[in-house]
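One protein chain omitted, others in place.
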Amino acid sequence: MRTITYREALREGLSEEIERDENVVLIGEEVAQYNGAYKVTEGMWEKYGDKRLMDAPISEAGFIGMGVGASMLGVRPVMELMFFSFSYVAWDQMVNNAATVRYMSGGKINCPIVVRGPANGGTGVGATHSHTPENMFANVPGLKVCVPATPYDAKGLMKTAIRDNDPVFFLENTLLYGEEGEVPEDEYTIPFGVADVKRSGEDLTIVSHGRCVIMALKAAEILEAEHDVKAEVVDLRSIRPLDEETVLDSVRKTNRVLLVEENKPFCGVGAQLSHMIQEKAFDYLDAPIKRISAIDAPAIYSPPLEKHQIPNVDRIIQGALSVG
Amino acid sequence: MRTITYREALREGLSEEIERDENVVLIGEEVAQYNGAYKVTEGMWEKYGDKRLMDAPISEAGFIGMGVGASMLGVRPVMELMFFSFSYVAWDQMVNNAATVRYMSGGKINCPIVVRGPANGGTGVGATHSHTPENMFANVPGLKVCVPATPYDAKGLMKTAIRDNDPVFFLENTLLYGEEGEVPEDEYTIPFGVADVKRSGEDLTIVSHGRCVIMALKAAEILEAEHDVKAEVVDLRSIRPLDEETVLDSVRKTNRVLLVEENKPFCGVGAQLSHMIQEKAFDYLDAPIKRISAIDAPAIYSPPLEKHQIPNVDRIIQGALSVG
Amino acid sequence: METTELKDKDGVVLSKFADAPVNKKLSKDEKIEIFRTMVRIRRFEERSLRAYQQGNVAGFLHLYIGQEAVAVGSMSVCDKKNDHFITAYRDHAHALQVGMSMNECMAELFGKATGCSKGKGGSMHYFAPDKNYWGGHGIVGGQTPLGAGLAFALKYKGVQGCALCYMGDGAVNQGAVHESFNLAALWEIPVIYIIENNGYSMGTSQKRSSAYTDCLAKRAEGYDMAWDRFFGHDVYEVRAKTMEAVQRAYDTSKPTLLEIDTYRYRGHSVADANAEKYRSKEEIEEYKKTKDPINLFEHQLISEGVLTDDEAKAIDKAAREEANDSAKFAEESPYPEISSIKEDVYWEEDNPDQKISQGRIFFNDEE
Partner (left out) sequence: METTELKDKDGVVLSKFADAPVNKKLSKDEKIEIFRTMVRIRRFEERSLRAYQQGNVAGFLHLYIGQEAVAVGSMSVCDKKNDHFITAYRDHAHALQVGMSMNECMAELFGKATGCSKGKGGSMHYFAPDKNYWGGHGIVGGQTPLGAGLAFALKYKGVQGCALCYMGDGAVNQGAVHESFNLAALWEIPVIYIIENNGYSMGTSQKRSSAYTDCLAKRAEGYDMAWDRFFGHDVYEVRAKTMEAVQRAYDTSKPTLLEIDTYRYRGHSVADANAEKYRSKEEIEEYKKTKDPINLFEHQLISEGVLTDDEAKAIDKAAREEANDSAKFAEESPYPEISSIKEDVYWEEDNPDQKISQGRIFFNDEE
């Protein structure tokens, strides 16, 4: 099968949906004439023009809120946040308006908006630009959240997100944009709430999402080669909805769990997984669930330290070996 | 000992600190001439004047950010959010600027700001006004978060918050403002990170914070009287820092845990507690940790349904009995 | 300006805008309908206030009493099919104006399943998308980007229409309002922002919350946006001035910022204990006496021979009865089922036949 980058996979997904549905419009800072700060939308403005790709002023609350309003009337806006960290200036529009307008109207209003952009550290952009708010968004009923780790997942989930009639927050990763992976020519979609077992093993279950899945897979290889530990790696793909069964099936098989996330630990996604696993697979656990998260401080700039602050292969291996 | 209301206790704490330190200034919507939307600051403007109590325009990002800037130069602003739900329009100022300016400056800058206000449902104000973001704030390194349940705790923690040199988010509760409790005449403070065992018992540990503690105490009485279950009720008081030892001591004694919170469940504070408890007291747990949270939907308006949506005595009792 | 005033036999000032085309073209029935709507709004809200005092309504109740001509005047010049409306939490008048029934509105206040939002939204969160009414929003200023979005959608779909987006005088200092103004002007979005200036944001007077030159609407110049400012007690004047903005939106798709001076008789919300502290009793009484929009329009129509005293009384009586009946309807309606708490959260959950997602979407242990 052909291989393309995560960036190209996203572009394909976006382009196919723009061509499929005239109501799909891409709006964001530098997405059109500049081709996107991270080139995800490269070439799309030339191809689809001013109506379908719009460069926005630096007014995230304004244009995302505008997208929420437009979506109520049937437009299907796909909003790019240059960094998902900038969601913090649009928080109310995203977490109040997008998440509650359906509910507060007694189900009379749909809000089919997608907000997408990179949410990750590891690139030396410092604390203000390295937030990973998937745990906060997933806390909010009314929102859907997904965090693809591979080009295949990125394209399939993006097409699903755009067709979904609820608000979907789609968290990408600047360190993955250039990563290649197999993506079929033929059209496909991936439903939310279906985790993917990206490596199977019997000794330990590693649950992760986003780029940490890639780290976990590398760690799993070393764990098997050097420590004779066969780790199963479960990629959640979507955080809300959450595929608990696939996680639990794996836990019932391996009886030992390591959670890996770039979230800061307090109330990170891993905390929710811990609660769920101990509640539903209590008798299957042979040891406490361990968790590898970003080291609990704002994102540090200094490149070598930042590499240590976010989960990396070494820390994951140590974590795996620490699971009693 | 004399009894005063939670509202009066807060007012005493605020007034004593205003009198103690000339740098303490209270700013917020309607806090001065109007006496506060919930009358927490009643009479203070007459007493302390325009300099110490300032009515702000409806610009939460603006005035809270202004407070962050002023705090860097040694002012000690206490910012009232009429509802903590309005933090969503000031999110970036609170979660980026207040939380990271110390770190990004290599420790050169302090940010001694307090942001306070009610964060609760149960009053029929609907989804947009009923948020309980303590889990989100506690996720952010650099911030401190406390949620007092009684007049005594409210006053003691408020004085600590104002004297603290880090940003403290102080979440109150409109349903508690009128509640009375014993508060000594003499000055006292309560350090962060010290949980309070508000009822002791041997059969079950109930961990909670804020108004849910009051519900849990009522439930504990009924559990003992009608179900012969002796529940210990641990009030966290501060979420970050967190007193894990007091929680773990109780768990090691009772071996069974119920978590009660008004947070929505996904990545709520209880999720973090579950992860911590199973990690550190794995062998002491006789049954899965159970959790009672707000029912996982935006806050509903309809009064009888809202009373059911947030944790109440009945749901807590059911939850307690469900702990295997 | 006050010199050329026309007065009727009772000394009540008559409108200078009766001959404005948008008013001249009104039929007798249409004029009576406008009057009836204002009366129905007032009686509905008076009844809702009693319901609140009787303990049937929770949370906040923000009354529009005194401001009726603003919503009714501005919305009544619009096209029922292609113009859209959105406002903040003081949203009852706009709801009745678009044709929502008193029953569904009152039942919503009571938190009943028969409410316009099935009891899920309450007073601040009325919606009727089928009547182009998009709420009903509790976060000050939060509705302004949505208003731009409604108008953006019209332009995107090539529909000639506009969106009227209301806000208060205190709301103008929210960041989202500024971002919306710039977007609307920059992208030529046919949205009309209307500041319902009742002089106060809760207990804070305009002067204590906003820095401005002359008036708030003048801020529009900073965005090269058209603006106007006028009084809101004469429904004819509101219609005439609003129509210019609506026509601008139709013809050029450009936005306008309108500031309409009005007054609320009651407190900020019913819970506002200080309603007469930050305003003098005289200030309130003076407005009621000389500028009550319903009283003014009643005299206007009578002097025009469009309405008789008896007809006016009959309309008022009918409105009171309708309001009382709506309270009875609300009272007798059932509360929503507990199970409904988790309905209307996700479209996909509410439409299981078309559901694609798998996995868990609600996370309570009790499930």
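By letter and in written order, the chains are A, B and C; residue numbering begins at 1 in each of them.
In this section, contacts are C-beta pairs under 8 Å (C-beta built on N, C-alpha and C of every residue); 3 or more make two chains touch, one makes a residue touch a chain.
Because the structure is a prediction, the values reported are computed rather than measured.
*Asks:* Based on the whole complex, identify which of C:Y212, C:F230 or C:Y335 touches the chain you can't see.
*Replies:* C:Y212
*Asks:* One chain is left out of this view; which of B:M66, B:L175, B:V197 or B:A287 touches it in the full complex?
*Replies:* B:M66
*Asks:* Please identify which residue in A:I222, A:I295 or A:V313 touches the non-displayed chain.
*Replies:* A:I295
*Asks:* Can you name the residues of subunit A that touch the chain not displayed here?
*Replies:* Residue positions of subunit A that touch the missing chain: 29-30, 33-35, 37, 55, 57-59, 61-62, 85-86, 88-89, 123-129, 264-266, 290-293, 295-298, 300-306, 308-309, 315, 318-319, 322.
*Asks:* Take the complete complex as the reference. Which residues in subunit B touch the chain that isn't displayed?
*Replies:* Listed in rising order, the touching residues are 23, 25, 51, 54, 56-57, 59, 61-75, 92-93, 96-97, 101-110, 112, 141-142, 144, 160, 163-166, 191-195, 238, 240-245, 272, 276, 279.
*Asks:* Touching the absent chain: which residues on subunit C qualify?
*Replies:* Residues in contact with the chain left out: 173-179, 181-182, 185-186, 208-213, 218-219, 221-225.
In the analysis below, only the chains that are shown with their structure count from here on.
*Asks:* Does B-C or A-C have more contacting C-beta pairs?
*Replies:* Counting C-beta pairs in contact, A-C comes out ahead.
*Asks:* Among the chains here, which has the CA centroid at the largest distance from subunit A's centroid?
*Replies:* C
*Asks:* Taking the mean of the C-alpha atoms as each chain's centre, how many Å separate subunit A from subunit B?
*Replies:* About 30 Å separates the centre of subunit A from that of subunit B.
*Asks:* Using CA atom averages as chain centres, what separation in Å is found between subunit B and subunit C?
*Replies:* Whole-Å distance between the two chain centres: 36.
*Asks:* Any idea how many Å lie between the Cα centroids of subunit A and subunit C?
*Replies:* 40
*Asks:* Quick check on subunit B: which residues sit in contact with 2+ other chains?
*Replies:* 61, 85, 88-89, 126-128, 264-266, 290-291, 296-298, 300-301
*Asks:* By residue number and range, which residues of subunit C touch two or more other chains?
*Replies:* 117, 119-121, 125, 137, 139, 142, 175-176, 345, 362-363, 365
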